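Heads up, one of the protein chains got dropped from this complex, but the rest are sitting where they should.
Entry: chain A
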């Protein structure tokens, strides 16, 4: 914090008192009240009766069946080795056969009593032994190679669930009742993915709540509604992408699994991130295991692989809202920015760790991102997109730090509070005026909690980032996910999913700078932004 012009947590107003719940922002100040759940009457009409709901963990049925094969239901039956090998070949492939051979036991124990082993039996045994040693050697070699591979890319040695939990945008993906959340881009409709692998779709204008369940819908990491479409939802699952075609006029609460399109590609699982092209049509999917991200033409189920080795996979995708660029984060200390006309990319190595999250300004000219292991927000600016520079991303040479979120102590009336740490996820509202950031507290100090910080932002003529305040939920509720409503007319509307299973909508009432009819910008705070050069750090190398 040697640089005074950089926005830091010390400039924030102190967090709300414990027990207070942040309700809304008005006149540039966050209003929180003690134990008061609803908005004041004057503001209630503004929200178009959005459903605020609570889905407690206890009501969700956890998986009754963990294994998907029917094997455990039957009595163990000893088959001959060849049969087992053939079965393993059918189920798993070559690896299964090798495993089966390596674990093969001597089968001649029945014949041992006869004591008259013919030469056929002994030859059989010899062959079996050879095959056993051979397959064992192959298996160890494979293990060794994969561990070597894993030492380059440590995330590959994780279990699939752990991998999703590590790269998901939800703070506590593994145990929180809400795993993913998605607003429809044009209407007041949202989908919530729950711990029991079901998805519920809530609509402000209808009481029907469709519940989506599918055999392949497991470990939902992310969801996205198709833009320029009434009701198509893409779901990133454990092994595939499911695209649900929901009928918006239907009153059914359980759409059949026939409404879902299954998009799968070998070697592309688990899928942790999805992004639709803002012009409709194309869907991007990414998996931390696959070095290629896939561009799907959903209507025809064709896909094109965008292969780019290095990085070991793709963990997070963010398509800029005007549709010209895509951020693709990898599990290693590098991320890429693709331009979507010719699908070329620029590579940006980071210093400390992998890119954790990122978001685009509404005009696609600025990218904010955070890096694991650092408690700062970086920015990258891009050329204004005109479509004439074909195949060029046009990023600036260096990324600069715009906010320092390292741990800060606030002296409040109720004792001191420590806030700050790494950023887990970050969202920018569609008008480009508010930025919400989930700051993950460090594990060692129990006083430091996960909290949401809100910034006020301005993108033109110069980029400015001003503190706005901290958001607090009920007692003991940790923020899990934050999403901005894509078309809230009176400012911005932040939807927060809490670890208790509560989903609350927090409106920020302001007049957007695009319509400067009346300016009520009486900022109580001194505007502090990074005017020109806020500690420029050489962060990346141009290709």
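One rule holds for everything that comes next: contacts are C-beta pairs under 8 Å (C-beta built on N, C-alpha and C of every residue); 3 or more make two chains touch, one makes a residue touch a chain; residues count from 1.
We take it that contacts and distances are computed from a predicted model.
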Candidate names "Spindle assembly checkpoint protein", "Nucleoporin NDC1", "Protein DELAY OF GERMINATION 1" or "Acyl carrier protein"; UniProt protein name, chain not shown: "Nucleoporin NDC1"
Touching the absent chain when the full complex is considered, from A:150, A:280 or A:394: A:280
Candidates A:198, A:261 or A:512 - the one touching the absent chain: A:261
Absent-chain contact - pick from A:53, A:127, A:304 or A:383: A:304
Hidden-chain contact residue, picked from the options A:274, A:295 or A:453: A:295
Residue ranges of chain A at the interface with the undisplayed chain: 184, 186-187, 228-231, 248-249, 261, 279-282, 295, 297-302, 304-305, 307, 324, 340-344, 386-388, 391
